[in-house]
Structures are given as structure tokens and as C-alpha cells.
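Note that one protein chain is taken out, while the other chains of the complex remain in position.
Chain lettering (A and B) follows the sequence in which the chains are written, and residue indices restart at 1 in each chain.
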Amino acid sequence: MSDLNSAMTERYHNSFLKEVEANVEEGEWVKMCMQCGVCAGSCPLGNAWEHTPQKLFMMIRAGKREAVLSSDAMWMCTSCYNCIARCPRGLPITHIMHGLAHYAKRLGLVPKNQPTAQFSQIFWDNLMKKGRVNELKLGLAIYFKDGFGQGIKNALANKQLGQNMMKAKRMNAMEFFGGHSIKDTGGLQKMIKKAQEIEDAKIQGNS
Amino acid sequence: MSDEKKFAGYICTGCGIGERLDSSQLEMIATREGKMQSCKQHEMLCSSEGVQMIRDDISSEGASHIMIAACSRRAKVEAFNFPEVAMTRANLREGVIWVRPDAPEHQETTQEMADDYIRMACAELRSLKLPHASGEQSLNKTILVVGGGITGMTAALESAAAGYPVHIVEKQGALGGQAAGYAKAIPTRSPYKEPRDTGVAEMIAAIEASGLITVHLNSTVAKTAGAPGRFNVDIATESGAVSNETFGAIIQATGFKLYDPSNLQQYGYSSSPDIVTNAELEKLVKAAAGGPVKRPSDGKEVKAVAFVQNVGQSSSEEGQLSYHSGIGDLIAIKQAMYFKDQNSDCDTTILFNNLRTPGAAGEDFYRAGQEKMITFSKAQVSEVVPGDSLEVKFQDLILDEETSMQADLVVLDVGMMPNSGPDPYAVPIVIDEKAEAASETPRAPTVTVDSILNLDYRQGTDLPHLKNGFTDSHFICFPYETRRTGIYAAGPLRRPMDMRQAQDDAAGAAMKAIQAAENAGKGMAAHPRAGDLSFPSFRMDGCTQCKRCTVECPFGAINEDEKGYPLFNESRCRRCGTCMGACPVRVISFENYSVESVNQQIKNVEVPEEFDEKPRILVLACENDAYPALDQAGMNGVEINPWARVIPVRCLGSVSLSWITDSLNSGYDGIVLMGCAKGDDYQCHFVRGSAMAHERMDKVGDTLSSLNLEPERVVVYEVAITDIERAPKLINDMAETVEKIGLSPFKF
Partner (left out) sequence: MAKKEVSYYPGCSSQTGASSSNMMRATQTMCDELDIQLNEIPDWNCCGASIGYGGGGELPRLTLSARNIALSEQHNPGQEIVATCAACWLSTREAKERLHEDANMFRDANTALNEINLKLNNQTPVRHMVEVLVEDIGFEAIKAKVKKPLQGLKIASYVGCQTNRPFGIAEESFENPVYLDHLIESVGADSIPTYEKKVQCCGGALAFSEPEKSQEMIHGIIEAAYDHGADLIATPCPLCQANVEIYQDQINARFGSKFNMPVVYYSQLMSVAFGRNSKDSALDGQIIRAKSLEEIAGK
């Protein structure tokens, strides 16, 4: 158990809902769910979720901390925003899902090898390097996320796709060497570091 | 004005009547056949000029009976308002030209329809008298309010505010009723976020300060005799003293009691003092006086409370309520707020299955509860286990798992049951044995109750019930109207409701009571024929003491004297004529509506000979719903068969069987009767009239078979005012039936 996780467990032992309110993006909305289930019925990957948003909200209210934070569910969000558009109570469900996912990651509770969790981190790291996403490296990083051998296999399986993209000039092998970048990468990194510090301090302060 | 009758006819040729119909022929029929001493045409009779023409005839020519052939009797009522004369209206517009196609091949039958309506109107007119008030009542402005809770106090204050003296009779030793025991009430004003003060103390103070309100505490109503305008009431106090007062009208506001959950073992209500009903919690909160709520068993501060919703309600099980009170979830939210507002860390959980927070205010209050971190769990509670800490076992219906929670106090949401008196019709008037045997529905818990009003009426001591013991108050169309004229039911006696609704209800009932007292003083009818001066008279020398009128009157207006003759109470009467329809010897009639006045219309329709192949269909349409529906059909251009002749009746209950037999005997080919919906969800404006008519018409089959006529020739329908397409279709269907089975053999 990470230190932050133990600290949070200790502090909010009585109310996971309060922990979510204080630490999860848009978490203060969770209590306003009226359990109608429209989100569950509107989610394009609803059938792939272990727990629908409706259930996650109920679990939060029932204090099922471990089950929620180690759930695979919120990582199934495709960010289609259908739940937000339809929620009769106006809950920003997509953002709460992102927030829960991020909080679980922060506490080190994400299930091992959760592909979207991995991709999400790879994406973030990729964009932080140059300030812009390098699609080639992003793709390769995903193929090779489970080691070199698996990477070659993945790459071969998608060989045709890559060739098609290059032919259409929508992928460039040269991107592997440097590639697109903003001018002020240092500044951007400094700025984001500051933002992270502010956010970390807030959450540490809550622990 | 002399007593001599003078008959004057008027034919309007406006709105296309003149173009579609031969008005000189109509005029000729009115004078020759209809015996109108004069008949005038006008191109727009409802214009001020047309109306003035009639007015002049009344004042200078002495016209005492006028026949207006123009639009429907429901149109232009302000223009054609001549209260000083008897009047009939022939419906040439909605009833003829608007329901018939404007084409040469239809001209003949359309004109025949109009001719008949003129004949009918003239014939009816000759059998009418101008109604006069009997003078039986005088104005008594004092209102009796039975029950001194929120509803009763509001009714009293509202009546007093309108200048009417009030007496409140309250059984308990203080005013306030159930609400006096509440800590706070559900909010009634935006933003609907916080419980509000009940307002009971202010209301009591206002009543004490009012010079118009007399309060009888520890008192009950020992006897109620008389009628609106002259109710004679004995008020008995606990000590045995009886005082007598007279009232113009009565409001019953006897409220509700709560369902007793003792027999529902799973909730453990009897096994722990820490399992309480919602009303008992109010007392605990009141006792805490703003401090933390202490639980009854050991006085420990409550730090976790569970609200179990919908206890013994909306259930199909024996001994439970089949309905839901509707406000229990709002009460639970309010009560959970008691705990949250005192200690935001108090664990408050509302275990609901279907959360009902009606209205915009309810939704806002629900959200406010969520904002205060009240936990709402969709759950089915299976058991409450008593102990130092109570265990509430439930199935979580969202997470689909059996689970439980611990609580210091458990609050049961039990439903409201009306404080009605005994139902005078607990044993149905007309026993339908088949229906009785078929009904094996579980019986709701019944409590033997004492009479509340002790009415000295032929038909029982109290207001009739509708469903589940709630007092019948025509909740669909005419709230507060009961079947006892001048006695209005208000508050949770009528249906479950919250304080705000009860207050609105009380204000409405107060207005109705005032109206009833005022109308009674003028000898006028109450709703729905408000203002009608006619009342039934009984030709006693012909009466056979059969008691049908006293039994069948939906309003208990007719008592019996010691010999069994009807003893009529004019101001209890709603003028529906159900007694007239009931009387087998036809001794009951109104000055402006009688067996004869309708019979004359039936007889004066020209029934063509058989080889003319022009059938005649008699339509007796209730003036409250069916007749307006037919008018609407006319406005919408829906066609009605040209063989139909429509006669409006006050209520289907007023239909005399003699009209049916006489019209069959005189060669009508089919008869269509149209009344309002009957049964539990009745829309009959006179409650039982339509039902009585249906029952009576069951027997018409014998008449038909004795005449050797097909049973399909007489049909009875329930028609709503919205049946704009259906009502004409029912008539047209009869035309098809006649075509199929052939014309009546009784034509001459």
C-alpha cells in the first residue's frame, strides 16, 4: 500500500464519499446521483464495465473504497460524453470517471497491465517531452509496452496499417528522430511541474 | 306581468342557419304545430338588437314562454339570459347544420331534423313552468368545522377572513392536531432547502384573536340534522354537556391516523423502543429541543439513523395499505435533516425502493438532502434486528447484494389512514351478488370507528367513502364535493397529503362551504347546477311508499316520515332528477324538467311511416358530458346521422323508463343513452346517477322482449366530454344497427 493510500485510508476511514469529494476531480457531484441508471444505459462500452457509473457512485456512498479504486471500470471510459449529455441531474460523469481513474493511479491501486491506464500514461509522457504528441513514437510505445518481443509481434500485426498511413503521408518515419516540437519545451515542463506541485500539495494536505 | 301564458318563438338565421335551412318553414312549424302565438326571425338573434327584440316582447307583449331556435343551449348563454320567463332552445347550429354535410342530396333530411327540433322545443316549452325558490331556507352564514388540526384551523381562518363566523369542534383538549407534535415541516417556499416551522402556534394565536371563531375543545358532534342553510347540530363536550347550534354549511377536517406497524414482525417495531414511526421521531426531536436526539432505550445520542421507507404501504398483502401516502419520503428527508443539521457527521441513511418526492419543490428538497450528505440507498429492507446497536438487513438493489448496516435508531415510514366515519354504503344499496362473490381482493385494515357527524339522514350517519376508507370527495373533477350537500371534506380525509396541500385544500373547502350556505339561503342549488331554483315536488297522493327515491338519491336528500312517505330536504338536493328517474309512478317532477316535458319532446318528433325508410333514433344525452361532446363534434364538423334526435337530460339517473317504453311504442327504431363514467373512477356529476341508470336499464331487456323487439335497439354508454369523435360514432353505429335489423314494426 502506498504511503498516500494509507494516509488517505486513515484520514477518511469513516467516509469514502468525503475522500472522493475532497480529492477527486468533480467528486463533489457524486452525492447528487439519483440512481436512475441513464448513464449505465447510455455508455457505449457499458457492457464492458465491471461497474457502471451508477454503481460506482453507489459503491462510493456505501464506502466500498478498495473495490472502487481498484476497479477496471472507469478505465473503460471512451470520453464520448453521452452520460453527461443525458444525466438528468447534470452530473459531469465523464470527468468524475477521469478523476477516479487519476486518483486510483495516484494511490497506486490501478489493476496491473490495465491497457488504457498504460496508454494514458504513455500519452502523457509523450506529450510532455516535446509539448506535442508524436504519433509515431506513441504508437511504437504502445506496441512495445509489454516488452521487446511482444512489441515486434504487435508491430508486425499492424505493419500494413503503418504502411498505408505512410503512403498517405499521414505517418512519417522521420518523426522517430526528434519530430514535431514546440519551441519552449523547457518552459512547458516547468509550468506543468508547478501545476503538479500545487495539485500534489493540495492532496497531500488532505491526507 | 299577468299569469296568462304567452308563447313566443324566435328563429335565428345567422351562422349559416338561414342559408342551410328553410326558415319560413321552421316559422310555420313553430306557429302551426308548435302553437307559438308569435314567431319572429332575426339574422343575428344574439346581437344586442336581437336580444332587445326578445326583451321588448317580454316586457311589452307579455311573452312568458319563449322558444329560441338558434345555436346550442350551451352557447350564447349570457345573451339569451331571460330569468323572468320559461325558455327552451332548439339547437339548429351545433345540432343540425354543423353535423350534416352541406349538399343538395342531404337537404331534405337536414331540414327534417331542424323541423323536429322546433317541434320538440315548442312541445317542451308548453310543459314548463318558471321555477321559483321555495323560501324554505334563510341565510345562515355560520360554518361548522369539525376537526382542529392544520386543515380545520386553516378552513376556519379562511372562512373568518371572508367574514363568515365559524365554530371549530375539536375532540382533543387543544388545537393543532397531528402537526402540533411535529418539530418542523416540509418546506413550502423556494428554495425548498430547509425544513420550516410548522406554523401551528401562529395559527392557534390567530384563531384566539379572531372575533368570528368559536372553539369547542374536548367536544364531538352528537347529532347533525337539517340541511344546508339550516343544519341543526348538537355539540357534546366530554363532560356530557350538550349545546345546540345552527349552521349554513359544514367542513369535515378530521385528518388521519398512522398505520400501526406492530404486526409487521420483520421491522421489530414492538421489540425495541429504538425502532420508531416517523410520527414518534418528531416527538423525540421536539423533546431534544435543538440538542442531539437521544434514543428512547438508554438516552444515548443517536449517531447513526436509518430510515426504512414504505413500511406496510403500496402492498398487496393482507393487513397492509394498498396505496402509498406519497409524502413519506419527503418526511424522511426532512427528518434526516434534523440529524444532519445538528451533527453533520451523523450517519443518516434513507433506505428507499422508489423515492417519491413529487413536484418541483420535492425535487429541490431531495437535492438539498443530497447536498447535506444524507445517504440514499435503493434497498429492500428484509429485517431490523433489535439489540444495543440495531442491525438493518437489506438487499442493495443497485449493487445487487445482501448487506446490512448498524444504526442507533430506526425510523419506519408508515402511511396515512383517513379518519372517516363509518361508510353509509358499507353494505351496497343494490347488492350485485355476482360482483360480491368475484371480489376476493385483500381487505385493507379496518378500524371500527364511531360516527363523526352523526347525521340524522335516511342514508347513514356519515359521509360516504370512495376507496380505502377515504371520504368520497369527487377528487377527479370537483374536489371537496361529497355526496352530502353542504358538507365538504378537506385534508387527508380525502386522500393522503402534506400540510401545504391540506392548507390549500382547506381554503378550497371553505370557499365551497360559503357558496353552499349562500346558495341555500337563496333556495338555489349547489354544484353542479349552481344557481338552479327548481327543485323536485312530490305528488304525495300518487306515492306508493316504495322508497326508491329515498334509497336511490345519491345525496341522501330525502328522508322518510314514519309512514314511509318521502320527506324532502330541498337544500340537500342537487337537482339531478335521479329520484324522478327512480319513481315508478311518476309523481316526482321539477317545474322546468319533468317526465312530461321530455315525453312531449319524444312524442312531437315526426316519426315517418315505415315505407319512407327514415328511421328515428332517440338520443338521451347527459347535459354534463355527452351533450357538450356532441356540440364539440358539431364545431369540429364531425357528422351525425340524420335520423338522430338528441334530448339533453340533467343526468342519466333522471331518465324515466317510461320514456323508453313510450318511444319504442311510438315507432322509434333505436335508443342511445349517454351518461358519464360510473364506478370507482366515476365522472358522473351526480356520483351515482349514471350507475343507477345503468342498473335500471338492465331491466329494459324485459320490456323489449315483451314488445318482441331486438335487444340491440336500446344501448347505454359511458361518454366523456372528450369523446368528440366517439359520441357521434355511437349514434351512427345505432343507425347501422337499425339498418341491419330493420325498422321498428311499431310505426303507424
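As a working rule, a contact is a pair of C-beta atoms (placed from the backbone, for glycine too) under 8 Å apart; a residue touches a chain by one contact, two chains touch by 3 or more.
As the structure is a prediction and not an experimental result, all values here were calculated from the model.
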Exercise for the section: Considering the entire complex, write down the shown chains that touch the omitted one. Expected result: A
Exercise for the section: Could you tell which one of A:32, A:109, A:127 or A:155 touches the chain left off the display? Expected result: A:127
Exercise for the section: Using the definition of touch stated at the top, determine which of A:39, A:59, A:73 or A:101 touches the missing chain. Expected result: A:101
Fill in the blank from the handout: In the full complex, chain A touches the hidden chain through residues 25, 44-45, 48, 76, 78-82, 84-86, 94, 98-99, 101-102, 105-106, 115-121, 123-125, 127-128, 131-133, 135, 139, 142, 160-161, 164-165, 167-172, 174-175, 180, 182-184, 187-188, 190-196, 198-199
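Basically, only the chains that are shown with their structure count from here on.
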Practice task
Go ahead and note the Å separation of the Cα centroids belonging to chain A and chain B.
Solution key: 62
Exercise for the section: In the complex, go through chain A and note every residue touching chain B. Expected result: 14, 17-18, 31-32, 34-35, 54-55, 58-59, 61-62, 89
Practice task
Enumerate the contact residues on chain B facing chain A in the complex.
Solution key: 345, 355, 366-367, 370-371, 373, 375-378, 396, 398-399, 403
